[in-house]
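Only one protein chain is missing from this complex, and each of the others stays in its spot.
Per-chain residue numbering starts at 1, and chain names A and B are given in the order in which the chains are listed.
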Amino acid sequence: MNKKLPGTFIEKKQPDDSRRDFLKQSALLSGLSITPSIALKAANEHWDEKLAAAIEKTSLQLEINGVQQSLSVEPRVTLLDLLREQLNLTGTKKGCDYGQCGACTVHVNGKRILSCLTLAVMQDGQKVTTIEGLADGETLHPMQEAFIKHDGFQCGYCTPGQIMSAVACIREGHAESEDEIREYMSGNICRCGAYPNIVNAISEVKKGGKKV
Amino acid sequence: MSDQSSVGKPVSRLEGRLKVTGAAKYAAEYDAPNLLYGYVINSTITKGKITSIDTSAATAVEGVVAVFSHENRPELPWLDIKYADMDAPPGTVFKPLYDNEIKYNGQPIALLVANDFETARYASTLVRFEYEEEFFETCLDNNLEKGRDAKKGIATLLKPPPPAPTGNFEKAFENSAVKHTAEYLHSTEHHNPMELFATTTVYEGNGKLTIFDKTQGTINNQLYVANAFGLSYKNVRVIAPFVGGTFGSGLRPQHQLFLCVMAALELKRNVRVTLDRKQMFTFGHRPQTYQKLRFSTDENGSITAMNHLAIGETSQFEDYAESVVTWSHKLYPAANTLLEYKLAPLDLPSPLDMRAPGGCTAMHAIECMMDELSYKLKMDPLELRLRNYSEIDPSTGKSFTSKELKQCYLKAAERFGWKDRNPEPGSMTRGNKLVGYGMATGIWDAYQFPSRIEAIITKEGKLIINNAVTDIGTGTFTVMTQVAADALGLPLEDVTFNYGDSQKPFSMFQGGSAIAASTASAIIIAARALKKKLLKKAKAISNSPLKAAAEDDVMFKNGTIRLKKDPMSVVSFQEIVASNNGRPVRTVNMGMPHAFKLRKYTKATHSAAFVEVEVDKELKTIAVTRAVSAVAAGKILNPKTARSQITGSMVWGISKALHEETILDEKLGKYINTNLAEYHIPVHADVNELDVIFADEPDELINEAGVKGVGEIGLVAMPAAIANAIFHATGKRINKLPVHFDELL
Partner (left out) sequence: MNQFSYIRVNQQQAAVDAIRKDKAAMFIAGGTNLTDLMKRGIVSPERLIDINRLPLKEIKAEKNFIRIGALALNSVVAENSLIQKRLPLLVQALNSGASAQIRNMATVGGNMLQRTRCHYFYDTALPCNKRQPGSGCGALEGFNRMHAIFGFSDKCIAVHPSDMSVALMALDATVLVTGPKGERRIPFSDFHRLPGDRPETDTNLQPGELILAVDIPDAPFAQYAHYLKVRERASYAFALVSVAAALHIEKNVIREARLAMGGVAHKPWRLTEAEKYLAGKAVSETNFTEAAKIAMQGAKAFKHNAFKLKLGPNSIVQALKTASKLS
């Protein structure tokens, strides 16, 4: 794992940096390819061929924020813990770990899900987008800009989940009215109570008509 | 020339980009090499002793490194004084793993450390404890007779015991024309910030630790760690630039900090300990409180007598007190008052300040009582408040440094449309909903703490401000940058505020809504000192255009000092530093509350809340459809962040009135809804229109910044306003919070 020097602020990464780091990490983490005998067995029993049916780490292919990753993880690792503890993508937050707060919301194949309620291995072959992947390099996503403008956050901890949910909410077509926004954003809890500002941010982005 | 001043402007949070991109790091997110993971293990009994611990199954799991319990805890001083942090109540502080005594259900009793998080979590379930159980008491309602006076200690300075009785309450109450008696019950609440409590400790070696912690007080926790572990203060650094909400829970060091540091020191490794959500219910909380009020008025509605009795829950080992009964007399004049406050020790963890502690509990009762009286008097509730309005503090006779509560009442009433209220309960409807209007008053003390600021002008002519304060979502980082920028006449982008680090100059923990006043005032004082130094050095430059200038002759603008009368007579900060042999110009100053100067004044913020509720006629479900809060809090440094503080605390008010409570199973002596599905925080769909007005309240007296703080005042008036609105809609009074709608069936 990369050593990050402790400090008050962490420097922002350039896109190339992150790719380089990911490749470094995947070299460390990828391992365990399955043995031929298991491959045969897998084919006979119609299991997924890429798997090793073992308690040890299982190989896993994920595209995360546009970067292909070959990983090796224990089956019991959730997507959330993979992101936070193994890939140092700490933008996705753990608020409860039981699917009750929405702070861990990410997109898988463009759909919003709770990363704490799925095992990383279940997402093999899928495309994951986290908050770190929303901006276009240095250019913030319109939803991120709107959250800043409307003060849609205070402590900031629920914010990545709120933003990922908000973007999906518009894409799903569930932001037609403020009432609908409130209902379809209710899976993201904010203890600071920034709700009215969040709704304003989402409304503005929706009305702006830009593709999110 | 454009006005580049930023105080008073709605500046967007300066750390916004970091937060919306996920780049802002919180305590559990700092990477460190070869990190070990600790998982806390909690008692499953309520009271008694651990008689045996069997770690064999846990340590047999591959990847488990250690299990710490009272049986193998390190040799440490373990003196109480070492553990008492700055917010410790009188009594015996809780020391994790000290001995085999179980004082409350969920008490942390061990730490399991492993190579990865999943192993730590799993193996922690394999440690077997045997207990000897004792009889316990956890329910306040059954133990009111145990109420006794609160012990005194340092914390008493901020939460003084109730004043002595005035007049003759019983007689006055007996003889008054209009009176009412009522009891009010408040359930336990837990802070439940979104971020779980966590600490990442980096073991630097040589007795040095760098600790990333979730806290409201970097220095408070630094001192705690140094004291508890016998380390030198300068070798312990606590860093917390981003904190995922605390609302009071971070005022004291939490046990995961202690356990994490202990493991790091014992194992000489980097360690991370994160609590899970159910463990967020195993430490401080807002206590259960019982209140009984008896108020009376004359036939015109002027209050004649007020009796307020409150009994709060505390632990068996610390006397956690709140200011509950001191508010009524701070608001309303009465010749006869009897204010009583007691604590009932129970087998629970010590309570801990939670947003507007005591104040929001008390004001619910007081303002519901006022509402009851208004109906008995057949008087508009707002009119009753105005009838009893006092420009001075009735409890002491002192003036307020400022008090624009009346402005709040009138502006909020107008914005809300209070005049459209039909006084008859149940008379207003909308489709199949009953509509209710309710209002209430809010008050909160305006505290100030000492704060030390280091201010530096760099050779680039930019300003650096250093202070240990945290930003828990309050906007401190942004607002203090604004204050500093204005104080030196610099644009915002030329100011860097370094904070959230115990190595920086002293700040008290963020709390009590005091930090804005404390830090801003200190920044202004430091800025004055810095400007003096800068001018002096500017004048000393050979051929300085400012050679003959006095302080009043110059203005600081855009990184320069210039003559007011001749803007071309300019010396830049860069030139000053250059003339200083390239050394930055620096000052360190202390800001202090003006205790002596203000001893003749009372300092408080005030608010008025007006709420509309809809109650379904058949199902009785309750919705707060709109609410207006007007707040008088002195100078508003940033209307955008301040507004968010108020709306956020209005959501807290809705939550307190209608949703949140920690449910105690009395038989088990255990909290049982210890998760976010059953502990109800409002969701998006619960929150409708919230409107905020800031009263115009200049305050030249209170401090250099004219600031009072807005973190808690927005909550205080809301629960009563909502309860009063429910009465107006339904004719039913429910005096236990949270109101369960089914009680209206």
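Here is the rule we go by: a residue touches a chain if its C-beta (ideal position, glycine included) is under 8 Å from a C-beta of that chain, and two chains touch if they have at least 3 such contacts.
Predicted, not measured: the structure shown is a model, and the values here were computed from it.
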- Item | Selected residue (touches chain absent from view) among A:82, A:169, A:198 or A:212 | A:169
- Query: Of B:164, B:550, B:568 or B:745, which residue touches the hidden chain?
  - Reply: B:745
- In the whole complex, of B:26, B:68 or B:122, the residue touching the missing chain would be B:122
- Task: For chain A, enumerate the residues touching the unshown chain of the complex.
- Result: 45-48, 51, 53-55, 58, 74-76, 78, 97-99, 102, 105, 111-114, 116-119, 121-122, 124, 165, 168-169, 172, 174, 182-189
- Pick out the residues on chain B that sit against the missing chain. 44, 118, 121-122, 125, 618-621, 623, 659, 663, 665, 667-668, 670, 672-673, 675, 677-678, 680, 682-686, 740-743, 745
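In the analysis below, only the chains that are shown with their structure count from here on.
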- chain B residues within the chain A interface of the complex: 12-13, 15-26, 28-33, 116-118, 192-196, 202, 210, 212, 239, 241-245, 247, 274, 276-277, 472-475, 498, 500-501, 640-641, 643-645, 647-652, 675-677, 681-685, 687, 689-690
- Item | Footprint of chain B on chain A - complex, ascending | 1-4, 6, 8-10, 12, 74, 76-77, 81, 84-85, 88-98, 100-101, 103, 130-132, 134-135, 140, 144, 147-149, 151, 153-160, 163, 181-183, 185-199
